[in-house]
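Excluded from the complex is one protein chain; the other protein chains are retained at their positions.
For chain A:
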Amino acid sequence: MTFGDILRTAWSNLTRRKVRTSLTSLGVTVGIFTIVVMLSLGVGVQRVIQQQFDAIGLENVVVQPRDAERNPYTRYVRPEREVVISPAKIAEWQQMDDIVSVTPIVDVNESISKRLVLPGDAAATIAVGVDPGIGINNPFETPPTALAGVLRPTKDGEIVISQRALRRLGLTAEVNNLIGQKVQLVMETPRGESQSFDYTLVGVSSVDNNLVALTPNDSIALKAWWFNEPDLLDKEGYDYALIRAKDLNVARQLTTQLRAERFRVQSVETVLELASKIFLVINIMLGSVGGLALFVATIGIMNTMIMAIYERTREIGTLKAIGASRGNIRTLFMTEAGLIGLFGGIVGLLGGWGVGRILNRVALAYLEREEVPIRGDFFYIPPWLIGLAIGFGLVVGIVAGLYPAARAARLDPIKALRHE
């Protein structure tokens, strides 16, 4: 018997009991559908997250100084720093090969009171904070744009204010006229001392917060005055440095090196590795649900095949009498079982794909309504999942067919021919 003959024969046997064949393969469909939906969700979400991380840039390394051990008697004193991100360090890093950029960042504590003062005719005052400008976009927020001028100050003495600050100053209408204007930040200590710092307004950012952006040096100057520590930069250095490496490998090497130098280093990659571990566990768990369904489907196919063999005992006897070998009979029934599994798998795959597409639309509509700037397919079927679904269906069918087919092959032709 050629492969084509076996397929054709199996097919005509299956189509003679269409309802039973369909119902039996429905079991496989449910199992494969579950697996496809679950795995495509796992893969899709992981991909979306990966894309968000890619947008952030995995080659970014955030370095922080390390605080020295705290002395319990100096609880109220700011901790000493064990390693410092000094301007010299920044320069050193900038000199390294394969480094794209190094940005020092200063965190001007929220609790340091600052007021933004607009002098002149439109005089107004509001309380503001200083944006540390970590430089990594939060993937769950729309990245800010410059409504006027630039997004970040490039020279000392420049300031960028936020849209909200502008609104609260009552100046929304005249955004463009404001660029180049003089503004002041006024600081006041609890003791009542105050100091004002002059800046030139160079931009308005679209962010909806109360922060203003300064250069690191200007931020340091604010802190130095507040803590009454003129050489703050030399003593404590910057609060962060954002190092942009050429690629992921460089970032990885850099991370190890900086950790060896006792800096605290966060790289997004670490987070991603953790995330993918979690997703692996979730995928396995969800996949097991489908696996259970497939186990039930296997029993269903077995049952159907045993029934079919019982009904067709005389046929099997006839085939054997006219020269079918055990192998022919076994192959024939294995093929029938395999086809049931295969159809179940294909239908389950198509179903899972269709449902995934619908849910993608729903999710997209939801995200758009909630203004979350994440796009992408949460249900994603990679090529390997197509292969897995169809292959699994086929394997389930073949495995289910093993025992019934062996039974059919073993039938004694004389008894089989006498069977009613």
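Please note the rule applied: a residue touches a chain if its C-beta (ideal position, glycine included) is under 8 Å from a C-beta of that chain, and two chains touch if they have at least 3 such contacts; residues count from 1.
Rule of thumb we're sticking to: contacts and distances are computed from a predicted model.
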{"item": "Per UniProt record, name of the chain withheld from view [\"Macrolide ABC transporter ATP-binding protein\", \"Acyl-CoA dehydrogenase family protein\", \"Fe-S cluster assembly protein SufD\" or \"SoxAX cytochrome complex subunit A\"]", "value": "\"Macrolide ABC transporter ATP-binding protein\""}
{"item": "Option touching the unshown chain, where A:Leu23, A:Ala91, A:Ala127 or A:Ile414 are the choices", "value": "A:Ile414"}
{"item": "Selected residue (touches chain absent from view) among A:Leu26, A:Ala293 or A:Leu319", "value": "A:Leu319"}
{"item": "Residues in chain A touching the chain absent from view", "value": "1-2, 4-5, 12-13, 15-16, 314-315, 317-326, 328, 413-414, 417"}
